[in-house]
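All protein chains but one are shown at their positions in the complex.
As written, the chains take the letters A, B and C, and residue 1 is the first residue of each chain.
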């Protein structure tokens, strides 16, 4: 319903779906050598068609925008400007995105949060813009899209890996 | 209530609380230079005093043990022996541990799952033993204990870091 | 993959999918007057096709069975026999089922847990059998199947209700 709107929101905030697809590719390619960027993009698009995900994007990006406009009530405005490290609502929202494809996406999410890649690094290097929610949302969408691919190739994945820990990386 | 029993269970499975404390130390020391191993151990012990955590440990370790004894009903026995990569109940249990100290522990959990440290590596290199649940449980406890420390030093943390992403790493 | 096996497990434990469909019908019919039992059954079947759900069913029902056979290690065996009220792993598993269709199923789950209907009452009146996990799993599946129907009829639902609280009931 809000699929087109969600993609518009990402564009407005400087994020192309192709960039999210690249993160998915980097996460999954080691486990599925034949994986293409197009498949990753399609997986990202499918995740974005879920209403739960659209609502999370609309809520989180709105909060980022309102913080940039400096119209959030205090102390919320300051929490957002400081990107207060103990504020966890951004992770809570991201978790609701990941859960749509099961908990196996949790690992990728934590990994992305520590080892920022591509668009995630860029979002964190802006001084004027506020992306408290957007970066976690993108990491959550990438983790969910990667989990979706892992679910699609259960046997291939098992074939190429010997131990769960490795395979787990594929989630 | 089951605090002593939980520690016994860990010992039986070859895990010392000090080893979990070391993971916590490695996660948090960069953000709290004065942090000691003792404080980390105390944080691990506090996490283990939560009933929710004890129940998760008892359930998960029991399943690992029953799988080693080969008495789980099929196909559950095979799922456990293969450490089936798409099986996510171990992460679900770990998540219930992390949540006790808020979602900021999610990041550390995912990170530990990808970059095994100390005891986590050892648990994954045994061929005879089954630790499908134990490794996620330990990562969950370490993540929760680290989150607890981050919550205890909100100002120090904010002082030493400039950007949330860095600080976030401390969770 | 384990779809047929999951249905077999339910039968073995005395549960017909039609009984779960009835719960779904009772939850959703007030909001969708034209809803049929067949649609509810189809929704239950779709939920059961999710790998995440199959894994939760296999894990939980195995634990119930092992407790009936009295072969769980202590104190887990006693926790299961007492149906220890503060043991929350059964809810944790159920939550992982509900999350597959988003958080709007949370409400129905809590409601079903308090106001047992049909098969849920029967499961709670057996003295010999242990259904610590099964009843929460069934409530979780019914809540997810109901949420799925609510998601399918977004406009109808909005049309027939005036306030979210009422509508919310439909989740």
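Criterion: a residue touches a chain if its C-beta (ideal position, glycine included) is under 8 Å from a C-beta of that chain, and two chains touch if they have at least 3 such contacts.
Quick caveat, the model's predicted, so the values are computed rather than measured.
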Tell me, which residues in chain A touch the chain that this view leaves out?
2, 5, 51-52, 55-56, 58-59, 62-63, 65-66, 71-73, 75-76, 79, 86-89, 92-93, 95-96
What chain B residues would touch the chain not displayed?
1, 50-52, 96, 99-100, 102-103, 151, 154
Had the left-out chain been drawn, it would touch chain C at residues 82-86, 88, 91-92, 95, 102-104, 106-114, 116, 124, 132, 135, 150-151, 154, 157-158, 161, 163-165, 167-171
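Here, only the chains that are shown with their structure count from here on.
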Would you identify the chain whose Cα-based centre sits farthest away from the centre of chain A?
C
Chain A on chain C, rotation in degrees - Cα superposition, rounded to nearest 5:
180
Quick one: report the Å distance separating chain A from chain C, using the average Cα coordinate of each chain.
29
Express in whole angstrom the distance between the two chain centres, defined as the mean CA positions of chain A and chain B.
24
Contacts with two or more other chains, residues of chain A listed in rising order
102-103, 151, 154
